Structures are given as structure tokens and as C-alpha cells.
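The complex is shown incomplete by one protein chain, all other protein chains being positioned as in the whole.
On to chain A.
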């Protein structure tokens, strides 16, 4: 349990503007204001707001324990700040720098206030230092969390975006696969393709793997599973878009794609699908 001395809080209150100036100068030195992503006015407004919150919280609050309710406003403020910094594309260094650059002006102030009392000075320095460190850590944690949220959302969007099942012809479905195939994606792809086969009553499904960068044993196994599931449902499957390198890899790995119809490109696969459906394409005279 450590509470800041009233003298410290008074000193902060009285020298607020000097503190802010020192803080902003430090921020500028650290390069947080060097580009146009955030204006000087915004930063000084945020700094002022945070300093006010800090003072009001430390009057009542235990500076060693940020989990207490007195600090909830400060915590919320920092979380919002981290989130906005993350959105603006700042890195964690710049975000944490916002808190840590307050240290020097605060330490200078304390030194002046307790010039005659070294014992009190060291105690207050320790308390303030610990407080700012904890706040800084909290900021980084919030920053990390909001970045992770962004990544998770993008992953989900990618998953939805990259598995469209398109109808090429009456009774012919195509699935252009793009990106690396892992178990989770294969599952989603397989489910959506099988569902569409049932909905449309399509006889033939073409899986185009032109956009799949590499094929290893695992990917081949996933493909085989999908093909088997399609066959079990009573439809036929053609795999197209096997590039020369991928064909070489498949042969070198000794993978057995026996029983699966493969074509070099989607056009050939469509031609085969039309032929199997008893259709032919002729030039109009």
C-alpha cells in the first residue's frame, strides 16, 4: 500500500502547465509527433486529460494497485488511447512512449519539491516510477489486445472471402481455391462445396488450385478427402490448375492422386464437364 504524499499531488497540480510542456517536448524528442498521423493539439489534449485523471485518481487511490476502482477511468482512457494508436498504425514503442515520457518532467518536479528531504524524495520517486511503469505496461497490453483483435477479424474475413463456390454451368460447380490450404480452411471449403452441390443438384464439381502456392502431403490429403466426400454424395470431381512445379512436387513426394481426374487448367476441366453432361460448344455461323 503506497499513497502519494499530499505535497506531491499539490506540486503536480500547481505546476501542471510546466509538466505538460516538458512532457510534450519529450514526446516530440521521442519522435511521436514526427509525422502527420497525429497532431500536436491532439497529443496535448490527451496529455492534459490523462494528467487530470492521474491526479484525481492518486488523491484517493493506492498507486501500487491499478486494479482498484479509483483507477478505472485512467485504465479506460489508456485502453481507448492504445486502440486509437493501433488503428492509426503506430507501433507499441510509440504507444508506450506516451506514458514513459512523462517520467522525466515528473522526476524533475519531485526533485525540486523535495530538494531538502532526500528520504521523502526517494520514496516518492519509487512510488511514481512504479505507477508509471504499471500504466505503461497496461497501455502495451491494451495495444497488443487491440492488434490481436484486428488480426483475428482479418483472419475470419479472409476465410469467408477465399471460399466462393461459383456455378459455371447448369450442373457444373467450380471452386477456385486461393491461398494456403490448412485443415480449418479445407473443412470450411468442403462444407460449403458439398452444401452447394446438394442445393443446386450439380453432377460435377471442379476444384481449381491455381491459387494454391504449394502442395505438400497434407494439402494432398485434404484434397483427397474433399474428392472422396464429393464422390460419396454422388457427384464427380475434377481438379484443375495444376502448375508444372506442383505436378513435379506431387510426383517427387510420391503422392497417389489415382482415381482423381486432373486437368491443367479450368478451361480444359470445363470442356470435360460439358462433354460428360452431353453438351458441346460450336461456333455460330
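Simple rule for what comes next: a contact is a pair of C-beta atoms (placed from the backbone, for glycine too) under 8 Å apart; a residue touches a chain by one contact, two chains touch by 3 or more; residues count from 1.
Assume contacts and distances are computed from a predicted model.
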Chain excluded from display, named as in UniProt, from "Copper oxidase", "ABC transporter permease", "Anti-sigma factor antagonist" or "MaoC family dehydratase": "Anti-sigma factor antagonist"
Which of A:67, A:115 or A:232 contacts the chain that the document leaves out: A:232
Touching residue (missing chain; options A:99, A:127, A:197 or A:239): A:197
For chain A, residues in touch with the removed chain: 187, 190-191, 194-195, 197-198, 201-203, 225, 228-235
